[in-house]
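Below is a structure I'd like to ask you about.
The complex appears here without one of its protein chains, the remainder shown in place.
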Amino acid sequence: MTDFPWLIPLFPLVAFAINGAFGPRYLKKATGYIGSASILGAFAATVALWIGGVHSDTPDFTLYRWVSSGSFNIDIGFVLDPLTVVMLLVVTGVSFLVHVYSIGYMAHDESFARFFTWLPLFVFAMIMLVLSNNFLSLYVFWELVGVCSYLLIGFWHQRKSAADAAVKAFLVNRIGDFGFAIGIILIFWNFGSLNYSDVFGSVSDHSTDLMLLIALLLFIGAVGKSAQFPLHIWLPDAMEGPTPVSALIHAATMVTAGVYMVARMRPIFEVSNEALLVVGGIGAFTALFAASIGLAQTDIKRVLAYSTVSQLGLMFLALGAGAYTVAIFHLATHAFFKALLFLGSGSVIHAMQNQQEMSEYGGLWRRMKWTYFTFLLGGLALSGVFPLAGFWSKDELLASAFFKGVADDGSWAFTVFWIMGLLASLLTAVYTFRMIILTFHGKPRNAELHSHSHESPISMVAPLVVLAVGAVALGGAVGFPPEHGFIHDYLYKVPGVYHFAGAGEITAVISLAIISTAVAAFGIVTAYAVYSRRQPSPEAVAAVSPRLYALLYRKYYVDEIVNYGIVGVTKGIGLILWAIDAKIVDGIVNLIGWTVRATSSLTRRVQTGQVQNYLFLIAAGAVVSVGAFVIFR
Amino acid sequence: MAELSIIIWAPLVGAVLVLLTRSRSSATAVAMVASLVTLAATVAVIAGFDRDAFGFQLVEAHDWLPAIGVQYKVGIDGISVLMVLLTALLTPIVIATSWLTINKRVKEYMAAMLVLETGMLGVFLALDLVLFYVFWELVLIPMYLIIGVWGGPNRVYATVKFFLFTFIGSVLMLVAILAIYFNTQTFDVQVLPDRALAESLQGWVFVAFFLAFAIKVPMFPFHTWLPDAHVEAPTGGSVILAGVLLKMGGYGFIRYVLPLTPNAVDDARIWMMALSVIAIIYGALVAMMQRDLKKLIAYSSVSHMGFVTLGIFSQEQVGVDGAIIQMFSHGLVTGALFLCVGIIYERTHTRMFSDLGGMARTMPVYAVVLAFFSLASLGLPMLSGFAGEFMVLVAAFGWQYWSGVLALTGVVLAAAYMLWMYQRVMLGQVKNVAFLRLPDMNRIEVMALAPVAALVVYVGVSPGTFVDFITNSTARIPFIY
Amino acid sequence: MSIPLNAYLLVGAILFSLGTLGVLMRRSVLIVFISIELMLQGVNLTFAAYGAFLEDMAGSMFVVISLTVAAAEAAVGLAILVALGRRVTEFYVDRLDTLRW
Partner (left out) sequence: MTDQIVAFTYLSIVASVAGLATILVRSPVHSALSLVVVVFHVAGMFVLLGNGFLAAVQVIVYAGAIVVLFLFTMMLLDLRRHETERTVHRRQIWLAIPIAVLLFAEVAWIAISKPETSENLKGAFPPQTIDELGGSAQALATVMFTDYLLPFEVASVLLLAAAIGAMVLARNPDEESLASPPDMIEDAAGTDESSEQSERELSETPATHG
């Protein structure tokens, strides 16, 4: 399988081509099956690649020469190593389940075919992004993934909010790519090539602050794509897209591209501690920041969106602490249970006639048993309760941050980050169970809607169950003995993936595990205390501390700042420049025209029609010439 | 052996024949045949084009004014091959779509278009400074007529402005050509680079050439004719104006300014880069605030052509190659965009954003096509816009990192105004009830845009095949560091 | 030939300037014509003087030619005047300014 890896991206590409060309008119519903089948094919090919045994020094597979102009030679090719395989497994696996789910979810949508044209294109771009073996093709598919998210967020393009959200998503991504592109070009000029192997090979013979600069620039790209602190504003708005899109793109695959990229660029980041500090810091802060906002959201998908931003923050915290394997492990588990939660919320929205406000929900557990149970399992996994996947990955993640902080190399900051991470996971537990209680428990707040609610069809519930199994089993199966689970050894084979040694003391690990479980339990209890017994309406909760609630609900006014600040200023400058262009630059041109006409009208005045004026001029001319003759003779 | 002459003069013969025809359909038919013959000849030449050859190929030289050594000399090399292909490809498309839009005086319109094609092809293929100048002026007349006769309400102002702007520039160029002749005793482009001009003279020649080509590109301060010309030009005129005419400026810089005045270029480089970066950002910001769809695309052209000049003056081979690819891709993409604008204008007779809105529902096929070309225009990877821009950015970084960084903001702004345009035109609710039931794109329009879309993807997916045409020719440009 | 050339030239200059003055000053068309003739007299005198002093017949030849010109000019001018006379009653130069933009 290692000799024709191009099969994996080929499946979705073919599906895209077929659906795109024949979808709307001829195939209609069949596009769903073609799409799902192609992703299944890609998944099978990935498994084959995995079984085929891929180790860190499998040679890259070059596809074709992209461009060669003077010193600028770029080839498109694939890198085949454990990190790629793990990512591909996650991407194709979750994509397949989402495709199947979408057949049911989008059944009655009139542009069903268009949905199943863009979705496989997204999967193709994501696969190529993970597979590419050089910075340029990484950047190429990085942007292509951004476009697919633009197309899918703006899927219901009649809705203005969806169209705005799509544009916003693409622009924020592009701002992130701005830093990413500068980083890539700097790499090219300093390393002479853009292939990972060449660049990682010669990292040592470059100054550390150059590497810091490159690392930070690349990290800007990651922040843009994985919606970390400054550039997170697009993800909550991205919820305008259909729920399967949110589940696939804005939970499991695309947003994790940033984490994958930092993990892949480990040699660059590893060189400078400041870079790791920045990554960890942004991660921890975003985790806490997003979790706090999640508390106050009333739209079920927005809660999940902020939860994703928060979990991604934790992954970056792990990357900052140098624990790459843990970060990828958490990425994998998070992909499963977050996709589960999103699809679950999709099933709820589907049942409640597209009503996304939790204030209209309540008491749904009786009507939608399967969705309720899978949703509950997902919630428990997200909060990090003992046997489920979330516990294993999040616990190790916080442990790695703790050990990095404790380690003697002066990075005490990570202890602070560890505390922030802990707080974040506490808030995670609180908002998760607030969501579950508001949706499923208590009395139905909208009786009329409630009466219509019903369990989703089998094609939607089946993926939920599969994901639930993943959410439960995946953690233990893959990562059981912390640091020595299957995934760690598998990933560890990735060349030089750092496996921090501090985890030697079992007691410390166990004590950390106990602390995190306690935190999770405490979170769930508070959620129950606050929400389930007294069934307070969101207004009541807000009354407790109106200003704080408003702050959280308004997402720290970041959106407003950006809208008036950046967007407003740019438009303002645009208007000014346009005025300058119309008045000054064009003005000068017209001025020249006007002056020519003015002077000509002046000279015209000489033609008075009086013969004597002309004669006078002649005489004057004669005088001047004779005078000149006399003077200069 | 006379393929290039066939390419140049076939359209002119076609123009003459068109003038003899009677009905509107026969005129278009003859015009189509003429332009397709030219396209076929061009494809034949490109097929036979030897990519590794260094010098000019298929050179034909006949004495024209032997007294002062002026020859009718034509030849093709890497720098001009893509431009000739672009011209030969866009003209039949424009003639086909004009069949739908132009209904008065069709005969003269087709004739003007074909004469225009001859002029453009002549500019790209001429190897003699005087011949180049003749074709450069020849292009002006038909374009002046096309905008002036078949244009919009305010066409006279626009076309006179366009004519005077370009004409003043080219007059200065004539002075420079004469200066060159008096110092090197030859007009032959093959011979000129070996006879180095004196440093001081290079300065003046550079300034003269710069003015002529900067107006045509258009670079920052000289761009105000472009929006007016585009807004008033008929669809076909706009496509050719944006598609090919702007490239003559860039081509002129690469063919004449870089080889002939290398020292002057090296001195003036800081200014050229500054102007290009200003053009990129200025064009993008102003484009964002336009209320007229065609003006937005016109200003976006200013921004994209800013990349071209940035690439040309970056003194890197990858920059010049990127500039040529960017010109080729911009010709295709912006030409197609203007066709799309024409399609909307024919149906709704308005280009104002305030009237348009929610067209995606009424014209789904058109929505996909416009989305495709808008994404290509904002430089989406895997589409042609990205390849050229990225190579130019790499080159710009090589010299002054700030130019690269600022140019990159141009890329971000491009995404902003393009998507905002798409959103205001296509997405959201239909503002104007009259536009609820509009005919979607018909067969002719789809067939016209299909080859352009195919090329855009081909250039995007593997720009290498096109860059191979160019690298050996641009390698010969003497960069002074 | 005791009278020096300068004297003749001086008289020629006087006549010429008086003619110019007349042309520019007077309002009546006829007077303007006559002043032109006066200017020509000055010129003829100068030609003749130089012809005599340089002992070259070219001088008088020029006088003859300027004579023919003067005659032709007077004839045509007066013919125009007569034609004009049918339409216009008074011949003030500043009134006849229709030949304008």
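Letters A, B and C mark the chains in the order given here, with residues in each chain numbered from 1 onward.
FYI, a contact is a pair of C-beta atoms (placed from the backbone, for glycine too) under 8 Å apart; a residue touches a chain by one contact, two chains touch by 3 or more.
The model shown is predicted, which means the values in this text are computed figures rather than measured ones.
S.K.: List the neighbours, among the chains on screen, of the chain that has been left out.
M.R.: Per the touch rule above, the missing chain touches A, C.
S.K.: Going by the touch rule given at the top, which residues of subunit A touch the chain that is not shown?
M.R.: 612, 616, 619-620, 622-623, 626-627, 629-630
S.K.: Identify the residues of subunit C touching the omitted chain, counting contacts across the whole complex.
M.R.: Touch set of subunit C with respect to the missing chain: 1-3, 5-22, 24-28, 30-31, 33-35, 37-38, 41, 44-45, 48-58, 60-61, 63-65, 67-76, 78-83, 85-86, 89-92, 94.
Keep in mind that, in the parts below, only the chains that are shown with their structure count from here on.
S.K.: For this structure, which two chains share the highest number of contact pairs?
M.R.: Highest contact count among chain pairs: A-B.
S.K.: Indicate the whole-number Å distance between the mean C-alpha point of subunit A and the mean C-alpha point of subunit C.
M.R.: Measuring from centre to centre gives 97 Å for this pair.
S.K.: With chain centres defined as C-alpha means, what is the inter-centre distance between subunit A and subunit B in Å?
M.R.: 37
S.K.: Subunit C: which residues touch two or more other chains?
M.R.: If we look for residues of subunit C contacting two or more partner chains, we find none.
S.K.: Give me the residue numbers in subunit B that touch at least two other chains, ranges are fine.
M.R.: Residue numbers touching two or more other chains: none in subunit B.
S.K.: Across the complex, what residues on subunit A touch subunit C?
M.R.: Result: residues 604, 607-612, 615-616, 619 of subunit A touch subunit C.
S.K.: Show me the residue ranges of subunit A that touch subunit B in the complex, using the header's touch definition.
M.R.: Against subunit B, the touching part of subunit A is residues 24, 64-72, 136, 139-141, 143-144, 147, 150-151, 154, 157-160, 162-164, 166-167, 170-171, 174-175, 178, 181-182, 185-186, 188-189, 570-571, 573-575, 577-578, 581, 585-586, 589.
S.K.: Could you please specify the touching residues of subunit B with respect to subunit A in the complex?
M.R.: 161, 165, 221, 223-225, 282, 285-286, 288-290, 316-318, 321-322, 358, 360-361, 364, 371, 375, 380-382, 386-387, 390-391, 393-394, 397-398, 401, 404-405, 408-409, 411-413, 415-416, 419-420, 423, 426-429, 462-464, 467-468, 470-471, 474-475
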